[in-house]
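With one protein chain withheld, the remaining protein chains of the complex are depicted in position.
When the chains are written out, they are named A and B in that same order, and each has its own residue count from 1.
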Amino acid sequence: MILSNIETVPGKTITRFFGVVSGSTVRAKHIGKDILAGFRNIVGGELKAYTELLTEAREDALRRMVEQAESLGANAVVNIRFSTSSVAQGAAELFAYGTAVTVE
Amino acid sequence: MDQNAEVLVQLVIPLALLVLAYFTGTVIERRHYRSIRERERSWSELPVITLRSVPSGWRVVDSGLVSSSVVISVDYFKRFLAGLRMIFGGRVKTYESLLDRARREALLRLKEQAQSGGYQAVINVRVETTRMANARGDSRIAGLEVLAFGTALELREAP
Partner (left out) sequence: MSFDPSLPKDGINVTPTHPLREGLLLVVGVAAVAAGLAAMLAVATDLLVPRVPPRLEARLFSGWFDGAAEAGTGGAREQQLTVLLDRMSAHWLENPYQFSVVVWEESEPNAIALPGGTIAITEGLLERVESENELAFVLGHELGHYHNRDHLRGLGRGVAFSLVLVAVGLSGSGSATQLAAIAGQFTQRGFNRVQESDADRFGLELLAAEYGHTAGATDFFDHLPSDDGLSGYLSTHPLHDQRIHTLRAAARAAGWPLRGKRRALGWPSDSVGAEVREQVPGRGE
């Protein structure tokens, strides 16, 4: 599966396109990390636990999007976008979407 | 007796609310999914894509911005489970179906919007999710808005 966030796949031509494919997941971190992050908020700096959580979730979302594209018989997803939103306090939703296409 | 009343308030009422929320929530969700699937099938001929340029071979007569949104709320049962999930971390499974429904609904409404404007396709679609605070302004979830927007195209002939 070829993934890109531009209009096309360089060096190939799009022969067929499908609709929007998307993948999403909602993740929460456990309370221990939450409390540590609370302390980190005092001194600032990277919230490693949160970075990890979001990276993991984003991969998860991407995987689901690819799964949708595969179920269509597409071999590439172009113009992919990510969006992150906080669904509830301590929980984040990762959403990836793009257009499934067949390239040659 | 006093203590019994206290137990009632502490345990029985939330429990009853949970059971009620679970059953109504399940029925509503099942019905909504049925309607989503039906409409997705009937609207499948109208392309909605994230590409920014007009696909080659389309002859565009007119274009315009279309947008649609859905505001959804979490039921008591799902909120309860999500609350417990915050302790252990991991996938908040109960919210996934909720967001899935909202997003598919928003895209379907976008198609309906495009059709009623006399358009045959939507390009450069974007989807945004925003959490809305409740009237008291506290951090607990009140509603989620899913907004979908894109440029609708009127074509000389259907794609």
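Brief remarks follow.
Note that in this section a contact is a pair of C-beta atoms (placed from the backbone, for glycine too) under 8 Å apart; a residue touches a chain by one contact, two chains touch by 3 or more.
All figures in this text were calculated on a predicted structure; none of them were measured in a lab.
For the chain left out of this panel, the touching residue among A:2, A:49 or A:72 is A:72.
Not every partner is drawn; the one left out touches chain A at residues 14-19, 21-25, 31, 34-35, 38, 64, 67-69, 71-73, 88-90, 100, 102. Interface residues of chain B with the unshown chain, by the touch rule above, are 1, 3-4, 7, 10-11, 14, 22, 26, 37, 40-41, 44-45, 47, 55-57, 77-88, 91, 93-94, 96-97, 99-100, 139-140, 159.
The rule is simple: only the chains that are shown with their structure count from here on.
If you average the Cα atoms of chain A and of chain B, the two centres end up 18 Å apart. Per the touch definition, chain A reaches chain B in the complex via residues 7, 17, 19-20, 22, 24-31, 33-34, 53, 78-81, 83, 85-91, 93, 95, 97-99. Of all the residues in chain B, the ones that touch chain A in their complex are 44, 47-53, 55, 74, 79, 82, 85-93, 95-96, 99-100, 103, 107, 125-131, 139-141, 144.
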